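Partial complex: the chains shown occupy the same locations as in the complete assembly.
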Amino acid sequence: MKFLEYQVKERFRAAGIPVPDGRLARNPDEAALAAGALGSVVVKAQVPIGGRGKAGGIKLARTPVDAKRAAGEILGMTIKGYTVREVWCETAQEIVRELYLGLTLDRDARKPVLILSAQGGMDIEEVAQTRPDAIAKLHPDPWRGPLTFQVRDLIFRAGLGPLQAQLMPLVTKLYALGRTYDALTIEINPLALTRDGGLVAADGKLEIDENAMFRHKDLHGADESDEDPLEAEAKRRKLTYVRLDGSIGVIGNGAGLVMNTLDLVEREGGHAADFLDIGGGAKAEVVHSALELLASDPRVKGILINIFGGITRGDEVAHGIIDATRDLNLNVPLVVRMTGTREEEGRQLLREAGIPPEAGASAAARKIVELAAAGTTRPAAAS
Amino acid sequence: MSILLSSQSRVLVQGLTGREGTFHAEQMKAYGTNLVAGVSPGKGGSTHLGVPIFDTVADAKRETGADVSGIFVPAPFAADAIMEAAAAGIELIVCITEGIPLYDMVRARAFVEDAGVKLIGPNCPGLVTAGQAKVGIIPNHINHEGPVGIVSRSGTLTYEVIQGLSQAGVGQTTSVGIGGDPILGLSFQDVLRLFKEDPATHVVVMIGEIGGSDEEAAAESVIGRDFGKPVVGFISGRTAPPGKRMGHAGAIISGNTGTASSKVQALKRAGAEICDTIEEVVAAAGAAVDQPSSAAHR
């Protein structure tokens, strides 16, 4: 789950990380009011994605009139697929230097990693590639967290010794906040050194581990539904779905298997319209729901279901397929490949329902690509 | 011979009395696994699937001498279950559970490392030593004894390879699904090193996928260094777009790292034979087994 800038800053403020004063505006008049109260403000589009500045989503406004005009321009914009519905108007800072401070998980080290850089304000991965020496890292022990001496060492290694007194509590607080929220990523970028010598979080990012959402049921993050209506619908259905650019709908169980199915479709000259993993142990309803989702996508010219049962059982999947084809009146070709746990029962059910399954994944991919190209419309024809 | 698991292994199941635990433990027993105990706090003293249930792993270990544990408990409790097994002195822990919070896993992994025990998974199908024992959810009937070792990040693709090999008359020593999460127990490197030392394994099949750099690390530090046995590799996700998480929490290309081509290149450089499809993997592994050089490689 991602959060919008202002939602992140609310959390920073609560954790004692300094942020500029600001107000949320949902229309130009609210932006003018904010500028009236705060003075010179920066008006910032609230979308859960980077690159707002380049897209024109951030404007400086010295007066309420300016702020109203800026908000009018930004609200309603579309930035990388997201419509701007809110702007965050915050006191303009006199920034003399931009730093970076972030926490993420380092999968190679199998540990969290704190990253501090004297080069802030830009994408940290870019800094990591162009000026690796400008980045200092600390891998805290996951039980102990960052110890005082380690944080101090991090700060000196980043060449920020003179800011030690201010940075020490910020690093500790950011780590605590990240742990509290099970953050995959939490960052302050830029961490601005202002003319008066203070450090302030000028922008922030927070993304929470979906696996940990059971610990954060009360949290409401950014509405990411703009991203893609199909992905949003899939999320509501609790399906693991990624939209792709092709025309062959793909459903499978297991991430590796589905990824491989996409590769096979590509190899046969087709292009997958999606990645859809019904996961391990899926019940008939899940299969039904997955088929229903793909059937609602007009781009889909054929559907390939690839099941290798382990914890998933063939008979359950077969029931789901049979029910769905009956309920949905599917008008694109359907090819099913089924093997593994309870494959006999599942294959038998499918055959009885007139959907004779394939045994091999490559053959199934070849067949769906052919059928989709031929524009065949009845699933039964897939046999 | 085999790695990690054998007919001698004394297996307990954490979460045995649950729905998944019961179903898969039955399958494990049916495969011949020496199931000796189950752990379900509060149900200690009862019996399930013919084995005694204990309140804690420590009790189960003490009473039955279990040395392997399969974990089938829900995600919020799974990291703790892993640590309990490690603290009790279980030597091999196999965590099937999917969806464990990553911060729970970094802690559990550090704990397991300190305890000096082996963890497979989480979010994995477990492992089978063909003809001997199974811990996890790999379908029973596909496995056949033979000279090929399998290590894979993907569950279902593991099944594909096992089935393909078996249908082609090529059996397996041990098939290990290491799991698709970013924070894992045993890595490719760890399992490959075990296969290197196993005289029964003549050929190794390695199924990788996009995300992270474990395949590259395995190529450089194990396969490329006197591995001595043919390695047939496969990487799924070649057509996956960057920045999209492909189902597995670990399967994501971010920036320049984790791409299929980087992995394929690293593995080829290390001397592995990389195939485009599972069918080709099966064929290549079969051919490598038949070559007299495969034995000479040892």
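Letters are used for the chains, namely A and B, taken in the order the chains are written, and counting of residues starts over at 1 for each.
Definition applied: a residue touches a chain if its C-beta (ideal position, glycine included) is under 8 Å from a C-beta of that chain, and two chains touch if they have at least 3 such contacts.
What you see is a predicted model, and the numbers here were worked out from it, not measured in a lab.
The full set of protein chains in this structure file adds up to A x2, B x2.
FYI, only the chains that are shown with their structure count from here on.
With centres taken as mean Cα positions, chain B sits 28 Å from chain A.
Against chain A, the residues of chain B that register as touching in their complex are 20, 24, 75-76, 96, 98-104, 106-107, 109-111, 125, 137-139, 142, 152-160, 163, 180, 182-184, 207, 209-210, 212-214, 217, 236-241, 244-251, 254-255, 276-279. Residues of chain A touching chain B in their complex: 105, 107-108, 110-112, 125, 129, 141-143, 179, 182, 184, 209, 211-212, 214-215, 240, 242, 244, 252-260, 262-264, 266-267, 272, 275, 277, 279-281, 308-311, 339-341, 360-362.
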